[in-house]
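With one protein chain held back, the other chains of the complex are shown just where they sit.
Our next item is subunit A:
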Amino acid sequence: MVAGPDRLNVVFGVRSATVALAATGAAVVLGLSALALGDFPMTLPEVMGVLTGRTDGFARTVVLEWRLPRAVAAALFGAALAVAGGVFQTLTRNPLASPDIIGLANGSFTGMLVALLVLGGGWPLLMTGSLVGGLAAAVAIYLLAYRDGLQGFRFIVVGIGVSAMLASANTWMLLRVELETALFASAWGAGTLNGVTGATAVPAGACVLLLLACVPWLTPALRQMDLGDDSARATGVRVDRVRLAAIAVAVALVSVVTAVAGPIAFISLAAPQIARRLARSPGIPLGVSGAVGAALLLGSDLVAQHAVPLTVPVGVVTVVLGGGYLVWLLVHEARKRP
């Protein structure tokens, strides 16, 4: 390309904003559909009536108490996973470096399995187990990887090691329990929004919003670090602090989501890659990633609830939809290449 850097930035900026807007629009449409669809189907005007406070009664209960928490959770959780994945991929400059890979998901699953199999279950206990498991895995990886500062690649390799051990422990536990228990645990382990209610969605959603609000503070420094640690230092970025803060925010985002919904697969890996391709940006656009992630999880949950004969965990659908779309993009991208 011949355009100067400023011109390029503007072009990428406009395109990113357009894509982000389109993805947000898609998320809103999908969210409204989620409010309308179900055993008690409603029309869009009916849904709007409830949302604007003009309709009362049963419709109000259905929309506000049953469907809204789940839809809002899907949007926020999707954005959270996507942004966390984008941060990890930017820090390590590796498209494979999703939080799933560094052990958080497996740690959460281990914690949940221990809560279910040893301590006896119940949703609050399972959520606590998952949160403790995921965070313990993150702390263990951090401590094991720390040596004169935290280096991205070492962090990932240690994460893979810890992750593999946890996955083995999970496999082992699932092999030793009764089929029914293993099936229930596996469905949760694939990631599901079935357990989401207002009581869990509100605190989790608030945490996610708070964490997402931290991301714009980190973005400029992350952009600098994308050019290499040394050049970032030269422009006054405190590299180690930024890296630690970014990892902490990303880990917290994933942990909150996983505690409520289980390890929902593939969004943190696919959404940033999809966003990058749609926005045609050189780095990973975090805002666009968030919007794509929200649309992806909302759409996947609609499919999981209504489009397949048996209810499947939403994580199964995110993998199929997100993966399928990524494959399509790859083919499309290749065709358009001169």
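Note that a contact is a pair of C-beta atoms (placed from the backbone, for glycine too) under 8 Å apart; a residue touches a chain by one contact, two chains touch by 3 or more; residues count from 1.
FYI, contacts and distances are computed from a predicted model.
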Name under which UniProt lists the unshown chain, selected from "Electron transfer flavoprotein-quinone oxidoreductase", "Nucleoside recognition protein", "YciI family protein" or "Iron complex transport system permease protein": "Iron complex transport system permease protein"
Residue touching the undisplayed chain, where the options are A:Q224, A:Q273, A:S289 or A:Q305: A:Q273
Option touching the unshown chain, where A:L21, A:V139, A:A234 or A:L330 are the choices: A:L330
Identified contact with the non-displayed chain, of A:A23, A:L135, A:V158 or A:L222: A:V158
Where the missing chain touches subunit A, by residue: 92-97, 101, 144-145, 147, 151-154, 156-158, 160-162, 164-165, 167-169, 171-172, 174-175, 179, 182-183, 186-187, 190, 228-229, 265-266, 269-270, 273, 276, 308, 310, 312-313, 315-320, 322-324, 326-327, 330-331, 333-337
